[in-house]
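One chain of protein is taken out of this complex; the other chains stay put.
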Amino acid sequence: MAEEAAAVHIGRIAKQWGKKRGSLIMMLHAIQDQRGYVPRDAALELARQVDVPLARIYEVLTFYNYFKTSSPGKAVVSVCTGTACHLKGAPDILAALGEELGVADGEASEDGNFHLQSVRCVGCCGLAPVVTVNATVYGKVKPAEMRGIIGQWQDRIDAGEL
Amino acid sequence: MAKVTINGIEVHAEDGQTILDAARLAQVRIPTLCKHPDLPPTASCGVCVVKIAGQRGMVRACTTPVRDGMEIITQDPEIADVRRTVVKLILSNHPNACLTCGRNGTCELQALASEFGIRRETFPNIVADLPRDPSTGAIELEPAKCIKCGRCVMVCQTNQDVWALSFLDRGIDTRISAAGDIQLAESPCIRCGQCSAHCPTGAIFEYSQTEQVWDMLMDPEVHCIAQIAPAVRVSIGEAFGYDPGTNLTSKLYAALRRLGFAAIFDTNFGADVTIMEEATEFARRLENGKGPMPLITTCCPSWVDFMEKFHSDMIRYFSSCKSPHAILGTLAKTYYAEQVGLDRDKIRMVSIMPCTSKKYEIIRSDEMFASGSQDVDIAITTRELTRMIQQAGIELANLPAEQADNPLGEYSGAGTIFGTTGGVMEAALRSAYYFINGKELDDVDFKQVRGLDGVREAEVDIDGRTIRLAVAHGLANVEYVLNNIRATAEAGDEPAYHLVEVMACPGGCIGGGGQSWGVTDEIRQKRIDGLHGDDLAHTIRRSHQNPAVQRLYDDFIGKPMGDRAHQLLHTSYTARPEYRR
Partner (left out) sequence: MAEKADIGTLAAEERNAQAARKARLFCCGSTGCLSSGGGAIANALTEALAGHGLADAVDVVPTGCMGLCSLGPLVRVEVPGRDPVLYKEVDPMIARLIVAEHVVPAAGAGDEGFELPAFFTEHILPMDIPFFTKQTKVVLADSGRVNPERIEDYLAADGYQALQNVLANMTPQAVIELIADSGLRGRGGGGFPTGQKWGFARQAEPVNGEKFIICNGDEGDPGAYMDRSVLEGNPHAVLEGMLIAAYATGATEGWFYIRAEYPLAVDRVEKAIKQARRNGLVGKNILGSDLNVDCQIRLGAGAFVCGEETALIHSIEGQRGTPRPRPPYPSVQGLWDRPSVVNNVETLANVPAIIRNGPEWFHAMGTETSKGTKVFALTGKVEHSGLIEVPMGMHLREIVEDIGGGNPADKPLKAVQTGGPSGGVIPVDQLDVPVCYEQLTQLGSMMGSGGMIVMDADDSMVEIAKFYLGFAVDESCGKCAPCRIGGTQMLALLQKVTDGKATLDDLDLIRRLSRAMQQASLCGLGQTAPNPVISTLRYFEDEYMEAVIVYSDPSSQDWTPRGT
């Protein structure tokens, strides 16, 4: 995003939230919703516009798992490692995906297309084990199915849908 | 009032007082690590746990308030075991690097480890590989040695309102870092060094330049001069077993001479010159009604830096006068060089300062090169000088009293109180009164501006005019004063104040970031008393009466605020707006 557009976008966020109490995390969510992560220029611009120290913004950004400070890639593959999923084989799913994508937990694939991460309970424990790709939930998955799921998303990426 | 027992000893504590404080009343010591007497508790180390009768589980002595009737147990085998395990854990997350550490011998963690007599590594060592950050040239961060006590963050964010330091990440990955995970020099850091003065370990310490000073002293081609700041003389003794506040001026002169300095000057002389200029500036602004009011003092470089970054609308109020040691540096390489017939490039000026920020001030703008070369070549802190004296095998206690050299060594009582909060103000008033009135004050003690309250406001009468004063120290306190200035300026009213003094460090320079370790308000007060004692011991207590200063103006400078003064003794300021902090 061009710098100016970013400033305008943050201006809007600042206008909506800046005067409200307890709004820093909400503003960071708003930035990440738009850009997929919170880039440094956005953090600086936010610091300027809402008069919050940059130190505070980074303290918060790096504390909370949800926020990312670098671009996560086009498809974010999350493996639930909550208890229910763990008992029903999440480690195997994670291993299968790691192999398929050639990355470790928390890494992005070399082409920047996929980002693999383990996450805590996504709240679909009845369907354990659970994998999500972006906003799509896959329940009761098996390691062998991973190749197919990644393939579908690769197709979508290749088709320029993402 | 709460009646409690500590290990069976009955004490009467204040309501709301912590167990830690109450234990002190009973002469019981509880080990602590993260708690600093100056700061609210962060409760992070877990070393101070104690038991309360009838309560399940241990509590932290540093944060738990006493309740009437509480029975507190501070020592039993179980408590000892928990504490020892916690210390072992902390050690397991810390490099074994005492020998090359900035805090070797003064480290609070080292002392605790020593006390607990831990002889084996129970837990394997896990230390993250984090790079050092010496980028400011004033303080150095060594995050791998950080125990996450949180003191520096509290000081930098809450007390100094700078927000240069923060914790990043979480859990075992938690680390200390400059704002926004960049180099400290690119952060809003104002180099006050307060973080280093409060850090219990070697994770933040002064950027040490003693080796450079030794090199200069060994160089036969150069003429090395030392100058020593007011606040140093009442603090350095603490490292040598003296009581805080003991005035060691004449021993320091002797020590510096033995270190090999060719001439020993006193920054207090520079302070007297600062007053000549600043008081003149003040008198002019007041009398002519010209120039913005109030006049704000500028001898603290961290305050100047803070102002340029966050409050640049205040530039117009700033005194243009340089700080005392900068003035002395210029004069050494001009006035003194002329007198002794030395090429200024052969002179090296070493400032011995309570301050880490002076390391940066000496190159902060072109005016710091007014003599034609760099006026002050190097600034070292009280702590660095301490180590040099120790290395040289000099026993302070056995040194004779010696004098500083001419022509930049003689000082007035006004010059020496520069080292305490309110001191610059007081010194300025003593001379301004004379400059405005032509008369001398009867009583030069302005007790109204003394003390350790964060902001002190007072009114004095000069020649029938009410002069409003404000003194602030610790930068979080300054906003209140600045807002009052802004409010009256905007409303077009009489200015809120006529004269304002700001010092970045709590207590002023006696509480500076480069001073002897372990400062508390109690120690600050003793150091202040030491300087006031020095003031009282001088028959000449007004800067303009210092004969050496008078000679300087007669022979070399001419008039205060005159052309030569402007060229050599004044500076300028530039707005450097940051993202706000």
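As written, the chain order gives the labels A and B, with residue 1 at the start of each chain.
One rule holds for everything that comes next: a contact is a pair of C-beta atoms (placed from the backbone, for glycine too) under 8 Å apart; a residue touches a chain by one contact, two chains touch by 3 or more.
Values in this document were obtained by computation on a predicted structure and should not be read as measured data.
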* Write out, one label after another, the shown chains that touch the chain missing from the document. => A, B
* Contact with the hidden chain (one of B:Gln75, B:Ser92 or B:Ser250) -> B:Ser92
* Residues from chain A at the interface with the omitted partner, ascending -> 21-26, 28-29, 52, 56, 59-60, 63-67, 81-84, 86-87, 119-128, 130, 137, 139
* Asked: What chain B residues would touch the chain not displayed?
  -> 41-47, 49, 57-58, 60, 63-65, 78, 81-83, 85-86, 89-90, 92-93, 122-124, 126, 147-148, 150, 167, 169-174
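The rule is short, and it goes like this: only the chains that are shown with their structure count from here on.
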* To do: Could you please state the distance in Å, as a whole number, between where the Cα atoms of chain A are centred and where those of chain B are centred?
  => 45
* Residues on chain B engaged by chain A in the complex (per definition of touch) -> 157, 163-170, 179-181, 187, 579-581
* Asked: Which of the residues in chain A come into contact with chain B in the complex?
  -> 40, 43-44, 47-48, 51, 53-59, 62-63
